[in-house]
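This structure is in structure tokens; I'll ask about it shortly.
A single protein chain has been omitted from the complex, and every remaining protein chain is retained in its original position.
Now for chain A:
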Amino acid sequence: MTDLHRDPESSEESARSSVGNLPKTASTDVAHQPTHPAPNPAEAHGSVYDGLLEGDAAHWAFGTDFEDPLAGVDTTIPEGVDARALAAYSLALADDALIASHRLAQWTSNAPDLEDDIALANIALDLLGQARLLLARAAAADPSLVPALPEGSPVPPEDALAFFRGDQEFRNVRLVETGNGDFAVTIVKALLFACARMAVLERLVDSRDTVLAAVAAKGVKELTYHRDYAGRWFLTLAQGTEESRRRLEAALRQVWPLYPELFDTHEAERVAAEQGVGVDPATTRDEVDAVLDQVFAVSGVERPEVGRMAAVAGRTGRDGMHTEALSHLLAEMQSVARAHPAGQW
């Protein structure tokens, strides 16, 4: 509640009501003190705005403070686990979420209607949050991953990883970097990605790394909503108009070649799985296929029969071999941070 006109007596009153029926003790009385000293507009020597300028600048810190998202979290490497392997695995999971998030955020103010604008932005925000925690986890496990910045730069490690790496240093699968296309392409990408990530995170909750396990436990709850959203739109487009179905089928054929890469076992994933901190995505393939088959069956859509997008000299997204789309995305995403490496936000 923003109430600049609140006088000390009424703020005492509202503080009291906010502690409900607590028995009145010396300790609960402490809570009855107003926490936000409010200016009194009746005072001749001041205006209601005076209070805005006094006190702690923290009033104005909303959204501007990038303190460690893992503040106070135990980031000790589990015994017998190679820190660099844990970091490499965290980075891959982080980059998938970061790049998927940025693509979805590009729909903001461009979606077919307001509800979907909001939905896509919410999904992007969840993924950005996962990315931030995972980048911080990667940086804590292996600080040598973090790009060097000018002396005195206030950029925290997770931001340095997001904004100061080149395209070949990104470890995301290529599916998430490709363009948004029309709404059908975005829905197909979102569905395939959510199904695959959900299956990985459902297993990652048992990671020996407590940070990854915690990120996964929260992520499963979030991904459940993302996957349902994409699945419902897939069904709606398939059973909607002739045009929506035509676009959906075209989108599925266009995106499908990038689906198998989601299940390739990269070295980072193999080692992390062996050490009990990560998940080998190949082990999730049957389960994800079954979920998609269910969506296809309800939607009356055939599973596409198109081959996978080739690796380039044996390398794919996890190896830093990306499509041109990622360079364009990064140019947009990183330009402000790179122009002001010592900037305070």
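The rule is short, and it goes like this: a contact is a pair of C-beta atoms (placed from the backbone, for glycine too) under 8 Å apart; a residue touches a chain by one contact, two chains touch by 3 or more; residues count from 1.
Simple rule for what comes next: contacts and distances are computed from a predicted model.
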Complex member absent from the view - protein name from UniProt, among "Phenylacetate-CoA oxygenase subunit PaaJ", "NADH-quinone oxidoreductase", "Amino acid ABC transporter permease" or "Peptide/nickel transport system ATP-binding protein": "Phenylacetate-CoA oxygenase subunit PaaJ"
Among A:I99, A:L133, A:M309 or A:L330, residue touching the chain not depicted: A:L133
Touch criterion as defined above, residue of A:T108, A:Q168 or A:T224 at the omitted chain: A:T224
Identified contact with the non-displayed chain, of A:I77, A:I99, A:I123 or A:L258: A:I123
Selected residue (touches chain absent from view) among A:V298, A:V312 or A:V336: A:V298
Candidate in contact with the missing chain, chosen from A:Q106, A:S153 or A:T210: A:T210
Footprint left on chain A by the chain that the document does not show: 1, 15, 18-23, 25, 27-28, 30-31, 33, 35, 56, 58, 61-67, 69-73, 115-116, 118-119, 121-123, 125-130, 132-133, 195, 198-199, 202, 210-211, 213-215, 217-222, 224-225, 227-229, 231-232, 235, 287, 291, 294-295, 298
